[in-house]
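Only one protein chain is missing; all other protein chains are in place.
Moving on to chain A:
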Amino acid sequence: MAASPLSSNALTRDDRRFGFRLTAPAGILLAVLLLVPTTLTILYSLHDVPANGRSLGPFVGLENYTIVLGSSVFWRSAWVTFLFSVGFVVLSTLIGLAMALLLNQPFIGRGLARALLIIPWATPWLMIGILWKWFADGSVGGLNAVLLMLGATTDYHDFLSDPNSALAITIVAAVWRQASFAGILLLAGLQTLPGDLNEAASLDGANLWQRFRNITLPWLRPALVTVTVLNVIYAFLQFDVIFAMTQGGPGDATQVLSILIYRQLFGVTQIGLGSALAVILGFVALAGGLITVKLLYARGSQPA
């Protein structure tokens, strides 16, 4: 029988044209919605755009970029973004891994526990910010009540108005959501791990740590890479949680780049500068994702 077009590489020209036609509406829509605004933003970033945004204004070349890169506000904000990202990525990934390993064990009520894992992930980011803002509040907060109960503090503390703790609390809130997301993905990865692999290893006398190190971890590596890359991107682009909790304050303690851009664009309406910042943030997010892929796969190529 002649090779069927569906199962072989022998697609006819007509088949390929059919595939193109099916994909075209989505392609056109995305091109219009993504390429056009992105191009415009890059154009904005090269002009001294008037505050009303009615026209591009005079072309200034890379001046917006030199202003941004030369300002201490930008570097301070980049540093806050970096701190937030490191805390967010490390904690989300590790706590997610721990949750996945735990929920992969047989125990009574496991189904219910797995359903619990869904709650933070399904909750909108903004509402997570609102929830944690009040949970950490200095006068009505549940967090203070718990710390008081545990004897860790003697009085209520306003974590979010204290520059030293504000960033930490926003990280915890964001991690609360993202660890669950990581846990869901990693648990799905663990469930495909063949049980007899572990069994054979334990018969050979491998202990818990050796089995984790030599079987589970290599098996999870692709899922871990995915989760970590997604966490890095989420970290750089995070806006909702911080906006809801601190709006970047107190002072500039939690002013990550996305908040700074928001302020530039809609607070002080410096559209040219804000656009330059947005372009920089996009590249940082892309670079962060690519570097993470590279690093993790490079480590993965070593013998486990």
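Here is the rule we go by: a contact is a pair of C-beta atoms (placed from the backbone, for glycine too) under 8 Å apart; a residue touches a chain by one contact, two chains touch by 3 or more; residues count from 1.
What we mean here is this: contacts and distances are computed from a predicted model.
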Field: Omitted chain (choose from "Amidohydrolase family protein", "Probable glycine dehydrogenase (decarboxylating) subunit 1", "HEAT repeat domain-containing protein" or "ABC-type glycerol-3-phosphate transport system permease component") - UniProt protein name
entry: "ABC-type glycerol-3-phosphate transport system permease component"
Statement: From A:Leu29, A:Leu62 or A:Ala152, the answer for touching the chain not displayed is A:Leu29
- prompt: Which of A:Val86, A:Met127 or A:Val268 touches the chain that is not shown?
  reply: A:Met127
- line: Filtering A:Leu94, A:Ala115, A:Ala152 or A:Val268 for touch with the omitted chain leaves A:Ala115
- prompt: What residues on chain A make contact with the chain left out of this view?
  reply: 4-7, 11, 15-23, 25-27, 29-30, 33-34, 36-38, 40-41, 44, 53, 99, 102-103, 105-110, 113-127, 130-135, 139-142, 144-146, 148-149, 156, 176, 180, 184-185, 188-189, 195, 199, 202, 222-223, 226-227, 230, 233, 236-237, 239-240, 243-244, 247, 258, 261-262, 265-266, 271, 274-275, 278-279, 281-282, 285-286, 289
